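A single protein chain has been removed from this complex, and every other one stays in its place.
Then we have subunit A:
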């Protein structure tokens, strides 16, 4: 009798715990057909609610809850009387990567791929926005090309194309679906007018020597190959035969993320707002004082909350894309006196670019390359239903406001459509079905990436400023940064030209053909 009352007493407390919080235990109960092949035990046919708490109706849930309670009471369980937010990052990490875009996750994957001991280091990727609503990666047009003028850029693209060709060798996870990038092998087509034809020829020679498969077309050959182009004013065209085209950036991002997490990278959603650092004062050769900082910990603020967690770390990687300049400012880069090293800011700022989706039933067909005109307008095919994606880079003086991602439709009417219709007469009759805007992590200095350490901060590696080419270079850049961190120098591709030295010495590495 008293045993029954004792049991009844424990039922009351259990009932309380079950109703309060442990929804997880009920979902774990398995479906088992009752004897006679009838209903599973927790499915009831009555439509009214229970009048009283009945112990035996919910037997499986009760037993599971009791089991969980017993396991929590044993040592070795992670039960604490305080409620801890499970989304907080760990208190310590070896490498913190600020920015969860494709570059950040590529670096995380390569770091774990290259580490000598498995679980040898703890890598944390901190991303501000779990929905990726403003991330440049997912808003990108997704193209990859080798038609650059700088050797480093060509090699980066070639290496990334090689990576994507064998992507399942690199990024496949056991028991999961293989990665399908939806790569369209249609190539890029650049059109050159009289004034810039010689630049295109020089670039063609550089590209050919580096191993990119590009072909030059005269005006006549161009008309023959692509009869829907109006070749007026076009003197030379350069067409990529292989390893060029476009793909789905979200798939690549998730492939990197899935593989990196399977290798042990920790993902955290939060914003890096502050750093704790120590400062050494060094004297330069000119008897100038230099404050060299070493980051000790990173303050990660939880989204929409006052909660934060300081993460002690050894190395920080700045892969924050369009917002890397702002992040570097919190460390004091750019806030010093104008003629000193500390006065030169990291020249990366967000620039808004519009992408318009248009529908044209009479447009060019399956073989449409990613066409880039010398006037700056570009377009590519999207899907099989006569839809195209187009846009243009605005002039320096007319850069749109970057405080939001609103689309200016008048910009299409004024700037994009006339040039597009001039180049492709079929586009005179089209309809804009959709549009979006995204940020370039624009390097205001020379529009090329910045990879490497900053002289004033001992342990912050930068991988940013790619000005629209971050996505297509991301696999190779990830590998390069991982080599820089783990081996101390570049092993496969020599990207010393992308270091901070050129910014501090004011020697720009300019590239032609920026879109």
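Criterion: contacts are C-beta pairs under 8 Å (C-beta built on N, C-alpha and C of every residue); 3 or more make two chains touch, one makes a residue touch a chain; residues count from 1.
Quick note on the criterion: contacts and distances are computed from a predicted model.
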Undepicted complex member, UniProt protein name, chosen from "ALA-interacting subunit", "Distal membrane-arm assembly complex protein 2", "DNA topoisomerase (ATP-hydrolyzing)" or "Transport protein yif1": "Distal membrane-arm assembly complex protein 2"
Which residue of A:100, A:143 or A:245 touches the chain not shown here: A:245
Omitted-chain contact residue, chosen from A:337, A:365 or A:488: A:365
Touch with the omitted chain, as defined above, among A:77, A:92, A:185 or A:273: A:185
From A:46, A:80 or A:175, residue that would touch the chain that is not displayed: A:175
Residues in subunit A touching the chain absent from view: 165, 169, 172, 174-175, 182-187, 213, 241-243, 245, 365-367, 384-385
